[in-house]
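Have a look at the structure below, then the notes.
Excluded from the complex is one protein chain; the other protein chains are retained at their positions.
Chain nomenclature is as follows: A and B, assigned in order of appearance, with residue numbering initiated at 1 for each chain independently.
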Amino acid sequence: MWAFYTSFTNKALVGLDAARPRFVGLDNYQRLFSDPDFATVVFNSIVFVVGSAIVGQFVLGLLLAILLDHAERRRYRFASIAYAAVLLAWVNPTVIAAFLWVAMYDFFHGSLNTGLQALGSAPVDWLGQFPMLAVVVANIWRGTAFTMLIFLGALKTIPTDIYEAARVDGANAWRRFWDHTLPSLRPIAALALLSITMSTFGTFILIQTLTNGGPGIRTETIALYAFHEAFRSYAIGYGSTIAVVMLILNAAFAVLYLRWSRARA
Amino acid sequence: MTAIGPQAQAQVAVPPRTRPLEGGSRLEFVLMHAAFLAIAAFFLAPFVWLFTAAFDAHAQAYIRWPEQLTLDNFVQIFDRYAFATALQNSVFVAVSTMVLTVCVVSLAGYSLSRIEVRHKAWITYAILLLQTMPLSATMVPIYGLARELGLRNSYLGLILIHSAIELPFLVWLMKGFFDSVPRHLEEAAWLDGRTKFRALFEIVLPVARPGIAVAAGLSFLSAWAEVLMVLILVDQQSMKTIPLAFYETFRTAGGYTEVQYGLVAAMGVLYVLPVMAVFFATRRLMVRGLMASTRGL
Partner (left out) sequence: MAKVEYDNVWRQFVGQERAAVAGLTLDIADGEFLVLLGPSGCGKTTALRMLAGLEHPDRGDIRVDGRSVVGLEPKDRDVALVFQSYALYPHMSVRDNIRYPLRVRGLPSADQERRVTRAAELLRIEHLLPRRPGQLSGGEQQRVALARAIVREPRVYLMDEPLSNLDAKLRTHTRTELKALQKQLGVTTIFVTHDQAEAMTMADRIAVLDAGHLQQLGAPDDVYQHPANLFVAQFIGSPPMNVLAAQRDDGVLVVAGGWRMPIPKLRDAGAATLTVGLRPEAIFLANDGYPAEVLVSEPLGSEVIVNVKLGDALVKVRTGPDVRPQAGDRVGLRADPAGVRVFDRDTGVALA
């Protein structure tokens, strides 16, 4: 693996154009950073990650974990069905998730629009009019299990005694949540956030299948941009530069993450 | 009275068992179950579609009970879209990856676990760092490399790349497993006259079996699901794997790209069945294993 990565690095820094090998130095990087499209791409990536990872998966995962943990303490059996459902979406290959949502979002006969029509509304062109939203929702559907599991793990470490003691001490349900449940999640929240951000950053197939970056470049994230530049335009060198940027960004996150998790351990 | 009385003192203190939390009101019960229903519905809906549309003669994109149950979709994918090839390839690649990975990873993990190297911490660190690389970033370089090495459209290429994907994490995982196997087991074997290698095989591996199972499962699943790398490495029909076959259901007619849902569903069913089967059989293990690997797809 080392070999893969280093040799690639050489390639990009040197700026090789695979179709017509030429030494272009840092030209590619210059081009990349002055490319107006690139700004949009970065923006899209940020929106996607924030929407899907932070707002979506993090919050939803947290809510789900709290819900399921509470359900387990009260011995509600049905919770396990919800739990399995969330996991199922995560465990299956992404391709399938992508296609399932293509079906859901289909304008003419997709489940969403059919449902809307049954309720009397007009169908919505999800992938055309709200592509980012569509993609974000699909990604949330796919990946929430991850944060849910992390939080669930943390929640399970709280013994029921604590809640009972709080109850006898006079704390009502809201108080118990605020004073006891949340503080125990605080240490792990940062780690979870970082983790899910890194994960979401590289999402490719899902977006590619649903929108191909479109319409236009409205849902073009960095990963897609690299792919398109490299393989559609045959500009391998340029694609490599984008990939390098991605890797560097990711590495930065990763270092942060590893530092943080080691500090806690 | 400090004598030990068999009766009274035989009752050893029992640690408090996990009690259910009492006191849920009826309102809470209703609300929570409504929530479960909503969640289950949201997360299961697409799958419901998958399994109903696959058997639907005129499959639609929305969920409905088929007006005409049929297996024709399945027949079609095998007849017209050479799904058999895809299936074969997928299975072959996935299984080979699993075998290769397990071998490499076990040895690597064992070495890391047992051998004292000065910068062991750094190696572990590096391994974890590697694992966090998003695949989409490596697409381009791998393409370049594969082309140069002539690995495109070959089983070897596919297997190698697929193995490489999960390798770092699985090595780390196996190392952890081997760490938990106490050394005196091997030491006893060495004293008995076995060589290190034989000791590894006969003694350590059986004990680390659960770890190996997890590694096998994860590598299989990862290879089975892999589409990015396949997209890049393969453009010959004979080499396609199942994920690639999905994209063939796109049909462009008059400038409008349409998906043939019945076929997608049929392929999908065959594709996810192994995953679901394994999932339901080994829930807890799988979850733990998957959780520890942070990877973007």
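What we mean here is this: a residue touches a chain if its C-beta (ideal position, glycine included) is under 8 Å from a C-beta of that chain, and two chains touch if they have at least 3 such contacts.
Since we're looking at a predicted model, the values are computed, not measured.
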item	value
Contact with the hidden chain (one of A:A84, A:I162, A:I217 or A:L258)	A:I162
Hidden partner interface residues of chain A, rising order	159, 161-162, 164-172, 175, 179-180, 183-184
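Here is the rule we go by: only the chains that are shown with their structure count from here on.
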item	value
Distance between chain centroids, defined by C-alpha means - chain A, chain B (Å)	18
Chain A-facing residues of chain B, complex	16, 18-21, 23-24, 28-29, 32-33, 35-37, 39-40, 42-47, 49-50, 53, 60-63, 125, 128-130, 132-145, 147, 164, 167-168, 221, 224-225, 227-228, 232, 243, 246-247, 259, 261, 264-265, 268, 271-272, 275-276, 279, 283, 286-287, 290-291, 294-297
Footprint of chain B on chain A - complex, ascending	1, 4-5, 7-8, 11-12, 18, 64, 67, 70-71, 73-76, 78-79, 81-82, 84-97, 99-104, 106, 108-111, 113-115, 141, 146, 149-150, 159-161, 163-164, 167, 195, 198-206, 209, 223-224, 226-227, 230-231, 236, 239-240, 242-243, 246-247, 250-251, 253-255, 257-258
